[in-house]
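On to chain A.
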Amino acid sequence: MPEPLIADERVQAATEPALAVSQLWKVFGPRADRIVGTPLAELPRAELLAQTACVAAVRDISFTVAPTEVFVVMGLSGSGKSTLVRCLTRLVEPTSGSVLIEGEDIRGADPRRLRDLRRHRFAMVFQHFGLLPHRRVLDNVAYGLEIRGVAKTERYRRAGEVLDLVGLSGYADHFPDQLSGGMQQRVGLGRALAVDPQILFFDEPFSALDPLIRRDMQNEVLRLHHEVGKTMIFITHDLHEALRLGDRILIMRDGAAVQIGRPDEVVGAPADDYVRDFVADVPKSHVLTIRWVMRPVRDDDPLDGPELGADVVVRDAVRAVLSSAAPVKVVHDGVLVGMVDDEAILRVIVAEEP
Partner candidate 1 sequence: MTTLSAGAVRRRAARLPRGALVGAVVAVWVLLWIPLRGRDTLELSTSELTPLHERVNDLRDAINSSRGSSPVFTAFFDVIRQAVDALTVFLQSLISQPAYGRPVPLIGWLGVVAVATLCAYAVGNLRVAVLTAAGFTSFGLLGYWQQSMDTLALTLAAVLICLLIGIPLGIWAGLSDRLHRVLTPVLDFMQTMPTFVYLAPLTLFFLIGPASGVIATLIYAMPPVIRITAHGIRTVALSSVEAGTSLGATKWQLLRTVRVPLAKRTIVLGVNQTVMCALSMVTIAALIDAPGLGQVVLRALQTLDVGTAFSAGLAIVIMAIVLDRVTTAARDRVETQYRLGPKARGRRRVTLAGLGVGAAVSLYLSYTYVWAAFFPGPDSGGVVGGQVASGVTQASDWVQVHLGAVTDAIRNAISYGLLNPLQSLIAESPWYLVSTVVLALAWIVAGARIVPTVAVCLGLLVATGLWQEAMVTLAATLVATVIVMALGVVVGVWMGRSDRADGLIRPTLDAAQVMPAFVYLVPFLGLFGASRFTAIVAAVVFAAPVAIKLVADGVRGVPATVVEAATASGSSSWQVITKVQLPLARQSLTLAANQGLIYVLSMVVVGGLVGAGALGYLVVAGFSQSDLYGKGLAAGVAVVLLGVLLDRTTQAAARRFGADVGNRG
Partner candidate 2 sequence: MSRVGIGRFVAVLAVGALALTACGSKIENSGSTSPSKAACGTVNIAVNPWVGYQADAAVIAYIATKELGCTVTKKNLTEEVSWQGFGTGAVDVVLENWGHPDLKKTYIDEQKVAVEYGLTGNKGIIGWYVPPWLAQEHPDITDWNNLNKYADKFKTSESGGKGQLLLGDPSFVTNDEALVKNLKLDFKVVYAGSEAALIQAFRTAEQQKQWMIGYFYEPQWFLSEVKLVHVNLPAYTEGCDADPAKVACDYAPYDLDKIVSKKFADSGSPAAALIKNFQWTNEHQNAVALDIAVNKLSDDDAAKKWVEANPDVWQAWIKN
């Protein structure tokens, strides 16, 4: 009983999605284009490989991303995330399906138009940074502008601004290998931001970093998102990262989408055992909203208790619920949708104890 893919309200609200992907396939291997649309496509990965020597890295993925949304793609390593995100910008040529960026089908773009899109509309941050070691930090950040042909003074000015934005003021004249990993990735981030793209793609940007620095960087992304409000497609194999950053999460397995949903949906209603395993040791109280623990209103419920919004996370509701003698009313858009009592809250918290 997989949860139907819940379309986000904001997506519906926006007139046009920032990114719309439908039925996207990427098959690596000899004569890869013969697979899609045939029974071969139904085969599990291993069998397909054995029969045709092809790898279906991305299979039949569809989703949309609203403007300013942070959309996270998550899965184990080898599940096709990197391939997917590269298909979106055609760093890897998709085998079939369509990718619309602000309504424009980028699969139909000729090389020139594609280059134009890459120069102005989107930018990418890479797992291994991909910095140019022979250039100063400033020149690395200005690289995208240089490619575009922006004059030197102008691009240095802009790069300087971006350096301030990503917290690297004062490092302009350093070389990448003089910086720590976290700082190098800030350069990568700065390079992507410098061209002022509408969409930012991140391919596991923080996987190579220490946990503490990773946390820092996640905060940085949240802050930047807050400040510049870009649409972001963020790849990670770390569920905590996904839950922290994502407005919505796409979970991939062996190239296919297993579930798409808000963090609380993924944790509260895992689509299958794969996802359930994934989310098993997530502290649910940090993710689930009380919507997920409330029970329907019974006739005998006392209605004098405090009120909480349906989107309040359990952890934040604990004090209010436990300190109130009566069950707490859960309200959404001014309408009473359910009740939360001590027991429901405690069940969530106790389940987290090892």
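What we mean here is this: a residue touches a chain if its C-beta (ideal position, glycine included) is under 8 Å from a C-beta of that chain, and two chains touch if they have at least 3 such contacts; residues count from 1.
Inclusion criterion for the candidates: all candidates are chains of the complex that A comes from, given by their letters.
Note that the structure is predicted; figures quoted are calculated from it, not measured.
> Candidates 1 or 2: which touches chain A in this complex?
1
> So in the complex, the part of chain A that touches candidate 1 is made up of which residues?
89, 91, 114-120, 123-124, 126-136, 143-144, 146-148, 175, 178, 188, 191, 195, 201
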